[in-house]
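Just passing along the structure, written as structure tokens.
Only one protein chain is missing from this complex, and each of the others stays in its spot.
Note that the chains take the letters A, B and C in the order they are written out, and that residue 1 is the start of every chain.
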Amino acid sequence: MDVGIGIVGYGLMGRAHAYGYRVAPTVRELPVTPRLRVISGRDAAGVEAAAGRYSVEGWTTDWREVVARDDVDIVDVCTPPGTHAEIVEAAAAAGKAVLSEKPLAADYASARRAADAARAAKVANAIGFNYRRLPAIALLRQLVHEGAVGDVLLWRGSWLSDEFLDPDIAFDWRFERRMGASTFADLGAHLVDLALWTVGDVEEVAAQSETFTRERSGRAVDVDEASSALVAFAGGARGTLEVARVCARRPCDFVVEVNGTRGTVRFDYARLNELWLGDTADDGRFYGLRRIRAEHPSHPYAADWWPIGQGVGYGVSFVNQAAELLSRWPDGGWDPDLDQGARVQAVCEAMERAAAERRWVRVDEVTR
Amino acid sequence: MDVGIGIVGYGLMGRAHAYGYRVAPTVRELPVTPRLRVISGRDAAGVEAAAGRYSVEGWTTDWREVVARDDVDIVDVCTPPGTHAEIVEAAAAAGKAVLSEKPLAADYASARRAADAARAAKVANAIGFNYRRLPAIALLRQLVHEGAVGDVLLWRGSWLSDEFLDPDIAFDWRFERRMGASTFADLGAHLVDLALWTVGDVEEVAAQSETFTRERSGRAVDVDEASSALVAFAGGARGTLEVARVCARRPCDFVVEVNGTRGTVRFDYARLNELWLGDTADDGRFYGLRRIRAEHPSHPYAADWWPIGQGVGYGVSFVNQAAELLSRWPDGGWDPDLDQGARVQAVCEAMERAAAERRWVRVDEVTR
Amino acid sequence: MDVGIGIVGYGLMGRAHAYGYRVAPTVRELPVTPRLRVISGRDAAGVEAAAGRYSVEGWTTDWREVVARDDVDIVDVCTPPGTHAEIVEAAAAAGKAVLSEKPLAADYASARRAADAARAAKVANAIGFNYRRLPAIALLRQLVHEGAVGDVLLWRGSWLSDEFLDPDIAFDWRFERRMGASTFADLGAHLVDLALWTVGDVEEVAAQSETFTRERSGRAVDVDEASSALVAFAGGARGTLEVARVCARRPCDFVVEVNGTRGTVRFDYARLNELWLGDTADDGRFYGLRRIRAEHPSHPYAADWWPIGQGVGYGVSFVNQAAELLSRWPDGGWDPDLDQGARVQAVCEAMERAAAERRWVRVDEVTR
Partner (left out) sequence: MDVGIGIVGYGLMGRAHAYGYRVAPTVRELPVTPRLRVISGRDAAGVEAAAGRYSVEGWTTDWREVVARDDVDIVDVCTPPGTHAEIVEAAAAAGKAVLSEKPLAADYASARRAADAARAAKVANAIGFNYRRLPAIALLRQLVHEGAVGDVLLWRGSWLSDEFLDPDIAFDWRFERRMGASTFADLGAHLVDLALWTVGDVEEVAAQSETFTRERSGRAVDVDEASSALVAFAGGARGTLEVARVCARRPCDFVVEVNGTRGTVRFDYARLNELWLGDTADDGRFYGLRRIRAEHPSHPYAADWWPIGQGVGYGVSFVNQAAELLSRWPDGGWDPDLDQGARVQAVCEAMERAAAERRWVRVDEVTR
């Protein structure tokens, strides 16, 4: 059976998602065949070239056409964050399944509406937290849920990049709060998703934010460049989060660590085929962390790929994501869904508010 | 324009090559469109399933059919080493372009014949030294050739795996010398290729080999499990090489290092998105090696892939290889070609002979 | 000339300080000869054994005797934090030079009094921020001050240990707030000192704290086990700090990183002979961080030690500290002095207050 895919947006995420659908059938036996029907974007020349490059059958400059097409079953939303919600709502209204890139929206209210729309329409829906699909990260969560680290006491996540460091980078939508979302939401959404998925609900946060380059191309920048937060989980664990785009020679270094009553587990994206695990049940002579090569056939997703030691990369997260969604077509039950996208957004927004108002903010102040 | 591909062999390499052709058009603009016409294998059920899984149009149990088909332009040889030469010769005779997996053959004489056949037939031809296609390794060679390390003094390469460690692994073709080739050739070919490509010709070698498990499933094993060699390059540099398949918890850890009059460069496959560089021209205060994130747009192949810091994996080497070959179609001029495959084979065979005869062996004893 | 040393406290710090004085003369030419005159402790058998073990001439169970002795020139305070201030004040009153272990006190008011007492008495005085004496950390600060990273934007420091993880560890003074100080102060003081030294004054903080094991040996624990803070520097930089003693299989892993407009510098104590530096002025082809081997003769303290690559350890920080103090005897002008100890204490106390009161706290709320 063919499943028609329509991609809205042809930038990096559009490319990565197209890559995912194209490669997925070569690594896993799927019940359906994905067909890349159409891709949209506002620039005709750009989107036409992208359609050719990404092996998509057609293209359009109007995203509403993507949503309207009969041969499109899944609308895949890869536009800037500030536009996600409207497209998701339209797709749901048209009865289409929908996958939205993260963050689900530029604000919680929009995220909530988008998730509610999908639920009301009873369409399959998913949010693009692709890093969950890496073997090492999926293994981290599996180990924590199995009790390998005991009860979680501490969680920490950080994401250091240099993408905004140069003050001469021209203004674009990423620097516009209502379109690009906050850095808390844009980078932080991945970290917060992993925190909720691994540890559980966040109850309360304190935070700070800074924008060092406040004007670009003559326009005011209203997006935070470097932000950090203190996190109190509902279950009693504590956490810290840092997202920063002004860290020289740090391209995209995200690290997540969990410390529990029994052990420690740590993931460093710069070495994405590894997971580090320490277990107090091991003899003291072996004190330290193990460097697990997270490519063993027993590890999540790993058996679909290469022999252990060969390594996978970023692209694999999108291939695995596509394979997961397609393998459950048309039943849905996709996970993580847009609701998770909204839950994550609430935490990010609480952080943003905490930074702005210089006080601890409960997540339910945002959601209620 | 379409280019028809016929793949001989549907094991891991058949899968990896099919993956390469399928993904290549999504990462680079190519002058031609690869069509996976047919794949062959001796087991009908197995090859049929593989054809479906790898998105190949047809399948056959007779490799000669692959060679004979009019719609096949490139014969891609992914069978055990001992069968490569015959298939290459048949493909060349049929006027097909040919890509052979490494090692080119199980012995130098066969490798030589295969390379000569391709040259005589004037068909485009290539050998599958896929690791050259990783950004970090291509950058290593670029830096050495630009003089970043000065004149090369020392080269070292090692490949540690555990694939033969368990004595209970049943006998298969990998344990049969005439079919699976020596470990010098099977693992070592990659290292020797990199040595020749980076440093230059090898003149003479000494070596040792050991097989710790000499019988499997009641059959004698005549393939070396752990081998090492001393290397004298024609240009005066010295080298060491080690290939071993009995290293517990070492999945596929290959490391290459070059020391020159000016600097050092080092690659460790376990962290394949990194390259380490030391330069004596740098101030002593900065003494040490740099960890270059080998994903910068200025690095070979990197601009085709993801933003810096996201990482690529093993699969990318096959995609880049396919893209390189297709981008030069039909002119050919492929590099590395089968002749390089034969040159590498000569060095591997010299090592094997040196180990067997317990003496230094000149490479030209093999080739003359 | 001999300089008489009297050490108050014979635990780990007493041992480390004794080690420092004993070894210092063998690594650096000093204008004076340290004499370990006396060591004190409340347990006679324990302190007697320690005197023998640490090669100290005499011992006493009364620290006031140490302060009173004519042949003691420097009183070295190695007792629990809650007792430092009283001993420092007594030593200053007796006209002795004084070195206090960190944190200077268990609260800011006591720290302030101790520092003021030393200043009023015009005695040479120092605080034991020994990690400043490691080549890599001293180099980090030197590079930042020279502008190698440009203007500082972000600072982060974390200290992960497992020393309080086991709930069965019996109650001792470390778990008693007024004696062992807060974890913010006990571990954090090192990090805060490095922040102030490298970046500059801290203006304001938010924080959180948790104690997971609230009772030990039937006694209430009132010391935080895991704490974190957000930091706003007076100069506009932002920072994060985390100190935690419940991180399984993390023995004493402290990391400091600075990101500036030009570069990044990072230190990881688990590899204490290395410093990582990234510079945006380097060509993009070299993108990444350098691993500087922080043992080059041009590096601080390094020329006193071993050839590059051999490595130093923890003990060296105490030897270098002793050598620095002795090399300035009797002129003093020691750095860092007790005033720096008090400044650090103010920041730690602001963090503690911020955690308790769940609000941003200005450091000058503590100091004024």
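Note that a contact is a pair of C-beta atoms (placed from the backbone, for glycine too) under 8 Å apart; a residue touches a chain by one contact, two chains touch by 3 or more.
Keep in mind that this is a model prediction, so the values were computed, not measured.
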>> For a quick check of understanding: of B:33, B:61, B:217 or B:261, which residue touches the chain that isn't displayed?
In response: B:261
> Of A:69, A:174, A:190 or A:293, which one is in contact with the hidden chain?
Replying inline: A:293
> If the hidden chain were put back, which of B:4, B:25 or B:251 would touch it?
Replying inline: B:251
>> Among C:23, C:68 or C:255, which one touches the chain that has been omitted from the display?
In response: C:23
> Considering the entire assembly, which residues of subunit B contact the chain that has been omitted?
Replying inline: 149, 153-154, 156, 158, 160, 162, 165-166, 206-208, 210, 212, 226, 228-230, 232, 236, 238, 240, 242, 244, 246-251, 259-264, 278-280, 287-289, 358-360
>> Touching the absent chain: which residues on subunit A qualify?
In response: 139, 274, 277, 284-293, 296-299, 308
>> By the contact criterion defined above, which parts of subunit C meet the unshown chain? Give residue numbers in ascending order.
In response: 12, 15-16, 18-19, 22-23, 25-27, 29, 52-55, 161, 250-253, 269-273, 293, 295, 305-316
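By our rule, only the chains that are shown with their structure count from here on.
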> Just by CA atoms, which chain is the most central one?
Replying inline: A
> Relative to subunit B, which chain has the most distant C-alpha mean position?
Replying inline: C
> Between subunit B and subunit C, what is the gap in Å from one C-alpha centre to the other?
Replying inline: 53
> Centre to centre, by mean C-alpha position, how many angstrom separate subunit A and subunit C?
Replying inline: 40
> Which whole number of Å gives the spacing of the CA centres of subunit A and subunit B?
Replying inline: 36
> Where in subunit C do residues touch two or more other chains at once?
Replying inline: 287-289
